[in-house]
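The complex is shown incomplete by one protein chain, all other protein chains being positioned as in the whole.
Letters are used for the chains, namely A and B, taken in the order the chains are written, and counting of residues starts over at 1 for each.
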Amino acid sequence: MAEKVLVKGNEALGEAAIRAGCRYYFGYPITPQSELTEYMSRRLPEVGGVFLQAESEVSVVNMLYGASCMGVRVMTSTSSPGFSLMQEGISYMAGAELPAVFINVVRGGPGLGDIQPAQGDYLQATKGGGHGDYRLIVLGPSTIQEAIELVMLAFDLADEYRTPVEVLADGMIGQMMEPVEFPEMRSLDTLPEKPWALTGAKGRKPNKITSFDLDPYKLEEMNLRYEATRKRIIANEQRWEEENIEGADILVAAYGTVGRIMKTVMEMARERGIKVGLFRPITLWPFPYKRLEELSKGVDTVFTVEMSGGQMLEDVKLAVKDNAKTPFYGRMGGVVPTPEEILDQIESLVKGSENR
Amino acid sequence: MNAKVVMKRPDSLSKIDFTYCPGCHHGIVHRLIAEVIDELGIREKTVIVAPVGCSVFAYTFFEIDGTVASHGRAPAVATGMKRARPDRIIFTYQGDGDLAAIGTTEIVHAANRGENITVIFINNAVYGMTGGQMAPTTLIGQRTTTTIHGRDPKAAGYPIRICEMLSQLEGPTYIERVAVDTPQHVMKAKKAIKKAFENQINGLGFSLIEVLSTCPTNWGLPPVEAIKWLQENMMKFYPLGVYKDKTREEAKEGIV
Partner (left out) sequence: MTNKLIAAGFGGQGMMLLGQLIAYAGMLEGKHVTWLPSYGPEMRGGTANCTVIVSDKPIGSPVVATPTEVIAMNIPSMLKFSPALVENGKLFLNSSMIDREPPRTDLEIIKVPANEIADELGNLMVANIIMLGAYIKKTGILSQDSIKSALEHKLMRKKKELLELDIKAFERGTALL
């Protein structure tokens, strides 16, 4: 077993990418993820990689486009406003079927917002974000250890399905420290072959990479291909965690940082005699609708808690249908809810349904 | 063009027919690039980054690997490519709307970093693809579909001279403005393009060749008159010549 080290989330995300075989990073500083950019600038040269601080996030995403065309593992990291600026390029990459990993260390919004942890970018992340019919695979880590694992997974999924993948973290995961174990460094020889890459038309027909066709029928064909990929992803890649489901008085749906806070809430609730179950989606897209639907049949209430005005709530409602009530509690603007305030909400919900 | 040149199709051009209007200079410049790639023997390691504009299909017109960047971002895409695989030859092909309006940031910073790439910049003083609107390079008084009484600097600012502007930076290695209006100028343009690729092969850094080009369709002129308009108007405001050449400066320093 690897040795435990105490690391900051932002640095762990960067190291995980390197261990996944990523040697190319393009970025632009923004709080609360700048330590990740800084880490890559120090670390990549040590492993023979390339770091470039670009002139804007618009350029960053296009540099990723270019590097990905060449068949290498490439990533960037940013926070909410920067990720918004990248949307055009991400849409192009989705259309051109180019793998890359984007880490979004989300902060309070909209607009310039603040720099505190938030989950207000869920809809942007999971419903496309840019123009056109596409989805990103979106992974929502709740601890630093899980963030490491999901960054590694992100690169594999990106290559396997030829799609950009987003790791949706937040300022808390980026800024906090906890002990973690890193997996072994992935040998570059074991990375998947990419015969489609623009490595030069040597002894073969030229490769072309594009998101473009003026003929609507051909473009529709391309879209059908993207859709087929999405269906494969939906069928194969749903991930979630469930805890204390058996005989729960109430089921809470929460992801990322709130998902982790819920662990404390569950323990506190147990002391007060309330059994709280937790459903924590790990793939936010594809959202594990089916499993949540099954679970919702066994409870009276599926309570969604987020650091937003109710974004994942829309997916929860799609899954739960009329099987259970779907109340919501959220904090916005970068406020992180305390376990105590969530527990208060749960208590009144459970009491409320007993009184009926 | 004289018939002798047109006869042999360069290996680096694909079999796909150009989609350009009669008398459009995009096609001539494509051919020059293809000839240069053939002559330098780099077809199998050269990658084109096409823009958004009339030359959006350029990535299909060459028998080499290629892609299309989003509007204006080709220098950033090329940067990503070159950093990932420095041994490949990467060039962007961009119009004036693409390079000098929406993509100003990307071209300035790629040039300033001295990225080891080649940029072919087609200045036709107009947005060709979208129907002849004003470009950043549109001349004062020039009529376009968004400046129907002629470009008025009070409302629309002044035409941008890209070669002059970029040559102020430390980063670029080689910047030249050429035209393809006469056989002599075509020869010169080809020489410049060749040097811009050679610079990259030799690891010398950023090269940009601006080509003054016609857009007969959107200028509303027959091809021959379009050439005359280019000579009488564009060339006055956009003088041909070498604006920066570090390779020559360094050679000079060496002699001293």
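Operating definition for what follows: contacts are C-beta pairs under 8 Å (C-beta built on N, C-alpha and C of every residue); 3 or more make two chains touch, one makes a residue touch a chain.
Predicted, not measured: the structure shown is a model, and the values here were computed from it.
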Visible contact partners (per top-of-document touch definition) of the missing chain: A
Absent-chain contact - pick from A:Pro179, A:Pro192 or A:Gly352: A:Pro179
Touch with the omitted chain, as defined above, among A:Lys127, A:Arg239, A:Lys263 or A:Lys317: A:Lys263
Residue of A:Ser59, A:Ser84 or A:Gln116 in touch with the missing chain, whole complex considered: A:Gln116
Which residue of A:Pro32, A:Pro164 or A:Gly310 touches the chain not shown here: A:Pro32
For subunit A, the residues touching the chain missing from this view: 4, 6, 31-32, 114-116, 171-172, 175-179, 260-267, 336-341
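The definition used in the following text is that only the chains that are shown with their structure count from here on.
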List of subunit B residues in touch with subunit A within their complex: 14, 43-47, 49, 56, 59-60, 62-70, 73, 76-85, 88, 105-106, 108-109
Sites on subunit A touched by subunit B in the complex: 24, 26, 50, 52, 54-56, 58-60, 62-72, 74, 88-89, 92, 96, 198-203, 206-212
